[in-house]
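All protein chains of the complex are present and in place, except for one that has been dropped.
Right, chain A next:
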Amino acid sequence: MKSITLLCVNYTLHYIKRYLQMKKQNWNTQLRHNTRQLAYWTLAWVASMALASFGPKFIWQENLPFTILAIVLNAAFGVGMILAYIRHTKSMDEMQRKIQLEAMGIALGVGLVGGLSYALLDTTNVISGNADISVLVVLMTITYLIGIFIGQMRYR
């Protein structure tokens, strides 16, 4: 009787471990797939941005239809990247989503306040030259990455 019970327990444990392995593959596989998709879309968006920026001068010599096409392509890749990011976020667990949300909140706040201050510096002629949008993008990206790092450390 005792050995039968032991056999049943062993069988159940074996079944649970196999079930866990299957679930692990499903969840991790999905997250890895969505992360890879996001990387591809981001790469495509950055490449199309470079094409739309430098193409008119160095490739198609200011040909307007080509320039418009490159900008539309860049915007389309941008939409794809946003959708990939939404899918990526949805495949995260609740704590990872919380870390993302906090980092994005900080990046948005710093971007808004820093961006407006930077614009004020420009309009009041405190800085020489025009305010460049790329400065804001870099500021928000760095703040977002710092936010992610702090979040990861906090819940470690």
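For the reader, a short list of remarks on this structure follows.
Definition applied: contacts are C-beta pairs under 8 Å (C-beta built on N, C-alpha and C of every residue); 3 or more make two chains touch, one makes a residue touch a chain; residues count from 1.
Here is the rule we go by: contacts and distances are computed from a predicted model.
UniProt records the chain missing from this view under the protein name "Putative transcriptional regulator", selected from "ABC transporter permease", "PTS system mannose-specific EIIBCA component", "Acyl-CoA/acyl-ACP dehydrogenase" or "Putative transcriptional regulator". When you scan A:95, A:113 or A:137 for touch with the missing chain, the hit is A:95. Seen across the whole complex, the unshown chain contacts chain A at 17, 19-21, 23-24, 26-27, 93-96, 98, 152, 154-156.
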